[in-house]
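Accompanying notes for the structure given below.
A protein chain is absent from this complex, but the other protein chains hold their places.
For reference, chains read A and B in written order, and residue numbers begin at 1 within each chain.
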Amino acid sequence: MTEASITVTDARVSFGRVQVLKGVSLLVPAGTCFGIIGESGSGKTTLIRAILGLQRLQSGQILLSGKPLQPGRTGARLRAMTVQAILQDSTASLSPRRRIGQLLDEVSEVLAEPKDATRARAAALFDRLGIPAAVTDKYAHQISGGQARRVCVARALLMRPRVLIADEPTAGLDVSVQGDLLNLLQEIRVEHNLTLVVVSHNLAVIRQIADQAAVMCRGEVAEVGDAAQVFDAPQSDYARSLLAAWPRLHKPANL
Amino acid sequence: MRALLADVWASPTGRIGMVLTAAILLFITFGPLVTPNPNLLAVQAKFLPPSLAHPMGTDNLGRDLLARAAQGTRAAVLIAVAVVALSSVIGALLGVIAGLLGGWIDRAILIIFDIISAYPPVILAMGIVALYGTGASNLLLVVTILFLPQFGRMARAQTLSLRNQPFVDAERILGLGTARLVTRHLLPNVVGPLIVLASMNVPVVITIEAGLSFLGLGVQPPQASLGTLIKDGYIYLDQSWWPTIGAAAILAITTLGATLFGEALRDASDPKRKGGFQ
Partner (left out) sequence: MSVDPGAGVILSDLRVRFATRAGSYASVRDVGLTIGSGRILGLVGESGSGKSTVALALLGLLAANATVETGSLQIGPDTYDLATPGAVTALRGRKIAMVFQDPFTALNPVFTIRAHLEEGLSRREPGLARAEKQARMVQALADVGLDQPTQRLAQYPHHLSGGMRQRVAIAMALLAKPDLLIADEPTTALDATVEAQVMQQICALRDRIGCSVLLITHSLGLVTGYCDDIAVMYAGEIMEHGPVARVAASPKHPYTKALLACEIGIDEPRNPDARTTRFRIIRGDLPDPLHLPTGCIFAPRCDFVIAACTLSPPPLIAQPDAPDHLVRCLRAGEVT
């Protein structure tokens, strides 16, 4: 068994009287692709927000690479250097009043790396990801959705994270382009030796790319295990009903 | 910004506002340079009607009214701009902090805003003047405090809607601290609507300054103010009507220009007020 990249132990979060996470425990092995699936209200978004430090836990613990994270600036910086994320709406996750180049410069501030060094790494990454260099002088609304997605990936990779979380990477994308981002994730996952956590309601996508998968339901983990097992021989009733409801192509018309 | 000004120019009232504002700016910039000393007394030349030498006539002490009007308008505009600048910057900072951090800080700042808004402006001004004396600097302080809540509440509301934008999360995930998040990513997004609100408040401040000075609570003699010009003219109305009318006309032009300009700016910056164009 390889080392654990993320360990979540008995995580609990409530908003008012609603328990959003009711004691979630998960282990994401390093170097794997871990899929988290669930419907709206399942708590999957709250769980990754907690891992990213955007949501405080009421109780429970999250370890990144075996270490608990310290609160405050140092903790936030260490966390950012361990785990990065690509959010659902790429264009909206680039600050609208700053040029792309200025957004990349923030990486050098957080890493305490000379600006030129970061820019040089960014240029190499842009080249690799097929982003035109001219994009650095533009604002988020001036670049295409596809470019914005790649810029977000590049910015996350500049932090040299060990874990990359992709939140609903295909939501809101047309079928003809959703594969573009997925293929990119698949490539960088190998190239950068990343642990990839993909959160999605799209079962078919998770089934194709995940090594392991967790099914969440109403703040609890309904089922977790090897993706092959979870999708092809689900043990829980919930996972079975979820799989049965997923629309299938080429199904004979409603006769 | 350039496109915004072009939109203002495109609307008829906005164009009037821009022309009037430009005229007032020219008046206060070059007026004091080309007119005689506004405090030069010439008792033998008192109550002169408008003439080539004195386009707005002279007052009860023979001072040139055009020169005094230029000085007074300049003071009014400078005070208004200073007040609006100070209260918008401080208000925006308080509002963004309240909106971003929430909790007890948010509640405390809101309570301060409520307390300020609860006082009628003139009563509050009288109280502060009674405690600390009259003068331009006290006037500035009073009106700045009065305008804090407006700017603060707007900045807070803007921040609340920005706070849930994905880019705020994205910056946090990158490891950016709160101070940088506020100054770099939140304030620039709040500035646009604040500028519009500020431009709409300039005429309000000019009117308040004139009102307080009229009551003797603002700018003190011999320094001229539109308020004191109107008051002095009012005292001698039976001997000469032009000082009051002239000063009041300039006050009206200044506030009208600034109001029309501000309203056009608001309309131009509000995407919902522009037709269905994409």
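We adopt the following convention: a contact is a pair of C-beta atoms (placed from the backbone, for glycine too) under 8 Å apart; a residue touches a chain by one contact, two chains touch by 3 or more.
Small disclaimer: the values here were computed from a predicted structure and weren't measured.
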| item | value |
| --- | --- |
| Touching the absent chain when the full complex is considered, from A:Val13, A:Ala122, A:Leu182 or A:Val199 | A:Leu182 |
| Candidates A:Val20, A:Cys33 or A:Ile143 - the one touching the absent chain | A:Cys33 |
| Hidden partner chain, residues of chain A it touches | 33, 39-40, 144, 174-180, 182-183, 186, 189-190, 201-205, 207-211, 227-228, 231-232, 241-243, 245-254 |
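Here is the rule we go by: only the chains that are shown with their structure count from here on.
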| item | value |
| --- | --- |
| Whole-Å separation of chain centres (CA-atom averages), chain A against chain B | 49 |
| Chain B residues touching chain A - in the complex, by the definition given at the top | 165-167, 169-177, 180, 184-185, 188-189 |
| Footprint of chain B on chain A - complex, ascending | 49, 52-54, 73, 76-77, 79-81, 84-85, 87-89, 92-98, 106-107, 109-110, 152, 155, 159 |
